[in-house]
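My questions will all concern the structure given below.
All protein chains but one are shown at their positions in the complex.
First chain written, first letter: the chains are A and B, and each begins at residue 1.
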Amino acid sequence: MADFVRNAWYAACWSDELTGGPAARRILDEDVALYRTASGRAAAVEDCCPHRFAPLSFGSVEGENIVCGYHGMSFALDGACTAIPGQRNVPSRARVRAFPVVEKHRLVWVWTGAAERADPNLVPDVHWIGDPGWTSVTGTMRYDCNWILLVDNLIDLSHTAFVHKSTIGTDDVAATEVTAVREGNIVTVTRLMNDTEPSVFYRKVGGFEGKIDRWHRIWLEPPSTVVIDAGGVPAGTGDRSRGIDTRVISMLTPVGNSAVDQLWAFSRDFRLDDAGVDDTIARSIDVTFNEDRAILAGQQRNAEARPDQGMLNNAADAGVVHARRIIDEFLAAERAQETGR
Amino acid sequence: MADFVRNAWYAACWSDELTGGPAARRILDEDVALYRTASGRAAAVEDCCPHRFAPLSFGSVEGENIVCGYHGMSFALDGACTAIPGQRNVPSRARVRAFPVVEKHRLVWVWTGAAERADPNLVPDVHWIGDPGWTSVTGTMRYDCNWILLVDNLIDLSHTAFVHKSTIGTDDVAATEVTAVREGNIVTVTRLMNDTEPSVFYRKVGGFEGKIDRWHRIWLEPPSTVVIDAGGVPAGTGDRSRGIDTRVISMLTPVGNSAVDQLWAFSRDFRLDDAGVDDTIARSIDVTFNEDRAILAGQQRNAEARPDQGMLNNAADAGVVHARRIIDEFLAAERAQETGR
Partner (left out) sequence: MADFVRNAWYAACWSDELTGGPAARRILDEDVALYRTASGRAAAVEDCCPHRFAPLSFGSVEGENIVCGYHGMSFALDGACTAIPGQRNVPSRARVRAFPVVEKHRLVWVWTGAAERADPNLVPDVHWIGDPGWTSVTGTMRYDCNWILLVDNLIDLSHTAFVHKSTIGTDDVAATEVTAVREGNIVTVTRLMNDTEPSVFYRKVGGFEGKIDRWHRIWLEPPSTVVIDAGGVPAGTGDRSRGIDTRVISMLTPVGNSAVDQLWAFSRDFRLDDAGVDDTIARSIDVTFNEDRAILAGQQRNAEARPDQGMLNNAADAGVVHARRIIDEFLAAERAQETGR
């Protein structure tokens, strides 16, 4: 059974990816055609023309409509067919499923659940991405694993001490205890590491020479947005003006049960216009996330071969346990609704 | 369930492909070894030696026999084993299934149904391919879709206006009404486009300067041979001597339920010995069919994800509807026979 939370906004693509014709994405086991109309509005429909099932993402945009590239049927923003070449009348059953779409924080968000519940206020708060006081490096990474394994990975950064030694990893992360607190449906994991050596990455971008006091504060906005607030100041100074503050923001969009897209942003509040820092961040992130990719794909293979074996939680999994419980509650609530219908 | 018409001749390969040893083809979900004997006769057997299941297509031809490349068992044209190395007696159960084969119109045709029904007169009429009054450019293209989707594609050329703008497409094709007529088991679709701009392709090969009157007459010879009679003359002249006449002939051989080989010929009655025209045709066909390939593979994926959803027919599908009805009748007739056995 697919384990997706359908009634949620998922980041489908970056706003600047939606130019020059429709784009195809696979989201929660469905093919979706994304497009931007002549007036600039982002839109999404099922990627299948009802005529002969050609993918609408192979088509084109004309005015506010998407036009099938096979035989030219046109569809309006609400999915209703507006024209069929060589035919006067358009039957009312000629329509395609349209998804609610919101464009916000430089991202195109698609609502995969019941359209009447698509409240734009539910879009996750990732405002740093578009905030003029912050600079963001962004990208998209595909992982060959279930989305929940990637939530685990982002919630529990103790793995950075083992997986990411060459970039962001430091021994103190695994050695320092975390506190995990649930408030409502938000779980927050905090780890304070004082008087500690900066990582290779922190030395590069933060310019630290000696030891630092640093923090991780990570929270999950369910079902699958994880924000990592990470930063540091010279040890013992508490001086934010000489420190750095970053947000590593992951918007996870399940492709299917064994693949997930991570639309990520690395936002910072310092050296805003320094392209060299942008470069360093982009390269570090690329190395770091690819290290994760290999492990996560291996986890997925192992999990598929062990459908009845539970994972063994450790002390560092306090946040993971909270996060999984919240996700399970969301999944259970949707199943209850479906059964109740 | 596989939806194939088994009692039919399928084009397995071009005659000139059958030199220099056996060739493997997959036809209607079966592996077939094609070969040409020393006397020049084309033949086909199940691609599996009954000894240890090695593919016979890995073997060689000796005289009128095919010899397994693993341990040397020989098989005659009727499939009977004629020799086993290291052994005097050949048991009568040592045999391989032989398929009826006819070579005609520069093609090797294989009968996949009951051998006793393999009437050479049932080979589809595609005589232009070998006709000395015509020149043919030929080729083979694999599509990752069910064969019926490709029949649809060839019967309804309104798609050329959208898919093939850079080569053969013109707007009038989608805009002009078609007539579809069924006579016996042959459906013929006709579209007459008068006083119209020639396509990029027609200008190149036909040398037209002004407008033309042109026609499409397309017919399906069931189960899966489609002939497109397409041509044009200078507008209002009716002068065939200043026009061009072509046949785009598609012999579709299902590989399985989600793949089909199109053995195609583009035959023309003009500039017969002009290699430059051959080149232009080969390049246009390559571009054109690859444009179709992408869409057809997308249709197939969408169709597999929607096993219970029917397609929505438009006015331009008059021919397609006839064609599908005829194919359904053929399929139903075979199922009835199988049940009746």
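Going forward, a residue touches a chain if its C-beta (ideal position, glycine included) is under 8 Å from a C-beta of that chain, and two chains touch if they have at least 3 such contacts.
Keep in mind the model is a prediction, meaning the values are calculated, not measured.
Of B:D47, B:D229, B:D292 or B:D317, it is B:D47 that touches the chain left out of the display.
In the complete complex, the residue from A:A161, A:A230, A:I249 or A:I281 that touches the missing chain is A:A161.
Where chain A meets the missing chain, the touching residues are 149, 152, 156, 158-159, 161-163, 174-177, 294-295, 298-299, 301-303, 305-306, 311-316.
Although one chain is hidden here, its contacts on chain B can still be listed: residues 31, 47-48, 50-55, 58, 68-73, 84-87, 91, 93-94.
Operating definition for what follows: only the chains that are shown with their structure count from here on.
Rounded to whole angstrom units, the spacing between the C-alpha centres of chain A and chain B is 46.
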